[in-house]
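The other protein chains are all here in position, but one chain of the complex has been omitted.
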Amino acid sequence: MDTLLSLLHGFSVALEPSKMVFCLIGVFLGTAVGVLPGIGPALTVALLLPVTFKLDPAGSLIMFAGIYYGGMYGGSTTAILLNAPGESASLATALEGSKMAKAGRGGPALATSAIGSFVAGLIATIGLAFLAPVLVELAVKFGPWDYFALMIVAFVTVSATFGDSPLRGLTSLFLGIALGLIGIDKLTGQARLTFGVPELLNGVEVTTLAVGLFAVGEAFYVASKRFRDPEEIIPIKGSLWMTKEDWKRSWAPWLRGTAFGFPIGALPAGGAEVPTFLSYSTERKLCKYPDEFGKGAIEGVAGPEAANNASAAGTLVPLLTLGLPTSATAAIMLAGFQQYGLNPGPLLFAEKPDLVWGLIASLFIANVMLVILNLPLIGLWVRLLAIPQPWLYAGILVFATMGTLAVNGSPAELAMLFAFGFLGYLMRRYDYPVAPMVVGLILGPMAEQQLRRALQISLGDPMILLENPISATLLGIAFIALVAPFVMKGLNQFKAAED
Amino acid sequence: MLTSILKRTALTAVALAALSTAAFAQVNELKIMAPAAPGGGWDGTARSMQQALTAAGITKSVQVNNVTGAGGTIGLAQLIGAKGAGDQLMVNGFVMVGAILLNKSPVNLTQVTPIARLTAEAEVIVVPTESPLKSAKDLAERLKADPAKVTWAGGSAGGTDHILAALFAQAVGADAKKINYIPFSGGGEALAAMLGGRVTAGVSGYGEFEGQIKAGKLRVLAVSSSKRLENAPDAPTLKEQGIDLELLNWRSVVAPPGLSADQVKALTDTVEKMVKSKEWQEILKARGWDDAFLAGAAFDTFLKGEIERVSKVMTEVGLVK
Partner (left out) sequence: MTNDTRTQGANKPALLVGVLLLIVAALIGYDASQQTITSTYGVGPTAMPYVVAAGLVILGLAHFLVAFREGLPQPDEADNKALLWIAGGLIFLIACIGLGGGFIIAITVVFACTARGMGRQGLLVDAVIGFVLGLVIFLVFAKVLTLILPSGPLERLFL
């Protein structure tokens, strides 16, 4: 009841006209900057931090919330329309979303992503308001061994992105893990696989690989078969809006995506990638039309996009309750608090209830504003696809270049982008799936680091993975998920043999 | 809208400043390089300098550019390449000293022209409140008994936190090579490991742990500065507890090599004026940075001393061979 009263009070702060204006500006700026590929929510917030400097704390933080949520929305737009995921968390969205966009279903894809984000954001923000104290207790209990086990679960689900050949899927995955080895080893500070090239010390940037393989690779591929088998992009086919069927197929993925995103996002090292992958593979398994996956299934957009947004709200749980910044964006949000001498943490709720509850209330408002702002924009966005193909792909390459240069303006990084682009082309040509490679790059280093931390704490005893209930359970789930398909197949064959 | 207001105030300020400070050598257009991605710590310092310099009307235009990679050493190489450029500064700090060694960088900080140290932050050694360790001495005893059983949580390998842990082991007479230091990515994860009670002790900048310390979830065993901190007067320094060790995580600005004495003076004057400006002091307060201005020969000597100390301890810990 107290929470509810505080939240109502928060709304009374956030609904002041001046605060609403800040929120609107934040939402607008966040969407505008977030649309640029390579510029994810973290960088969006960092770049716009100085803009908020002159405002009062409450106004500035509310604007922040708007920018944060706006940046998340913007990221999925490029993933769907241009197949250029601006951040690793939009990767899963791009898989089905871009296929839908090419088939003239960009409108419904953007709509299910916007409404899914809204639903997920709403539920997760309610979770933030009411469950934060409970959740945070659990989150802190997660040790390196538990994270490792979670990564293994995520790894097992990658097979959902393999396409029709396990060999080619695994090859792509292992090459991705190999790419993840490049750079400074986080635990010893040693350089691995850099061959004396200083530009490689920071490792391979996920967005560089993803944009290279997805967007640049596709530009090459489409150009290479232009005469023989011209690919047609249909800007709009059927309804621009979601059909009744689309709604029916979207609502459950939204809820499941939220269920993955919010709790995992609240974990200090959970991140947004793992829940989006889990959601993608779950939807693929549960989908009534499994044939559509890989050709543009709406479930594959609805689920991951909801998971992505829910995890964003999840990261605010440890940030507000403990002062733990658990993602790059959260770290910059923390800097935003600190520029007013505020330290988020257990005391902030007690000392500045206006501010905290005002912020949470403005998250609700930002969410509503985003849907109102984005739904009409869909018609405009989709028209982008009507641009003549040569200009469209030229534009995609320009935007990919720009995103890479904005974050890391070195020729070496550009060379990597285009090398990955060409690799993406070759992989498409010989029917190797590209997504597992990016997944390997994201999950490989995370799993390795957490395992090594776990073993460092246990002084090398691997039993630590099985002694802890959470990690043991998760590893059990991973094992079942890995073995079950084979067992089922075996049983079926057995049955068939009996008949 | 905001920028135009800023510009207008800057212009009037420039006009006023031109009248009052003719004796100062001027740098009208300045480029500040942040050798890290936008949004990081060095980038924050560079952009804050930009803000203070233009708002206080000390320089007409300030450009910040980011050169990312290899712990800042790629930016450093570029700075060294810009020989004789009297309008170029680069932000750097303690962390770069270690990164140069760790990355076996072909360039190093002795090749640049040191201008001034700007800010510094004290490090703290903390334990969870339930921990039986009550003082730095207790921790030292534990460390001497069995360094493997004392797990440290902190930032990246070879960073400030790691170096403090190693120096601490050395100072108390434990085997620095055997410390069980676990680098976490970002303060958040390290903090979670502390709160979950999975590690013995944690090392970080004071700011990062402040909320938890004030909430009584973490206990400060020691601060690494020479004096107690203003906002944590109860936390004793290492020196008070008989451990001869002092370490500050500082940030500074340096300029390219091959500058004339006039150019160096102009840059130093510009930075000094900025440090004294109201605008800079406000930023320091807002961001929670401590003023640690040190310029000229004094900074030169300080920098050399830090380079020597870090390379010694990193070799002893086995981070550099």
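For reference, chains read A and B in written order, and residue numbers begin at 1 within each chain.
By definition in this document, a contact is a pair of C-beta atoms (placed from the backbone, for glycine too) under 8 Å apart; a residue touches a chain by one contact, two chains touch by 3 or more.
Computed from a predicted structure; not experimentally measured.
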item: Of A:A415, A:L466 or A:A484, the residue in touch with the unshown chain; value: A:A415
item: Touching the absent chain when the full complex is considered, from A:A103, A:L131, A:L175 or A:I234; value: A:L175
item: Which residue of A:F220, A:F364 or A:W381 touches the chain not shown here; value: A:F220
item: Positions on chain B where the hidden chain makes contact; value: 3, 38, 47, 50, 63-66, 148, 177-180, 318-319, 321
item: Chain A residues touching the omitted chain (full complex); value: 33, 47, 50, 167, 170-171, 174-175, 177-178, 181, 185, 187-188, 190, 192-193, 195, 219-220, 222-229, 388-391, 393-395, 397-398, 401-402, 405-406, 409, 411, 414-415, 418, 421-422, 425, 429-431, 444, 448, 451-460
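The rule is short, and it goes like this: only the chains that are shown with their structure count from here on.
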item: Partner chain A, residues of chain B touching it in the complex; value: 2, 37-39, 43-44, 47, 51, 65-71, 73-74, 77, 102-105, 148, 151, 156-158, 180, 182-189, 191-193, 195-196, 198-199, 207, 210-212, 214-215, 217, 285-288, 319
item: Chain B-facing residues of chain A, complex; value: 42-43, 45-47, 50-51, 53-54, 139-144, 184-191, 198-199, 201-202, 268-269, 318, 322-326, 328, 330-332, 335, 338-341, 343-348, 407-410, 449, 453, 456-457, 459
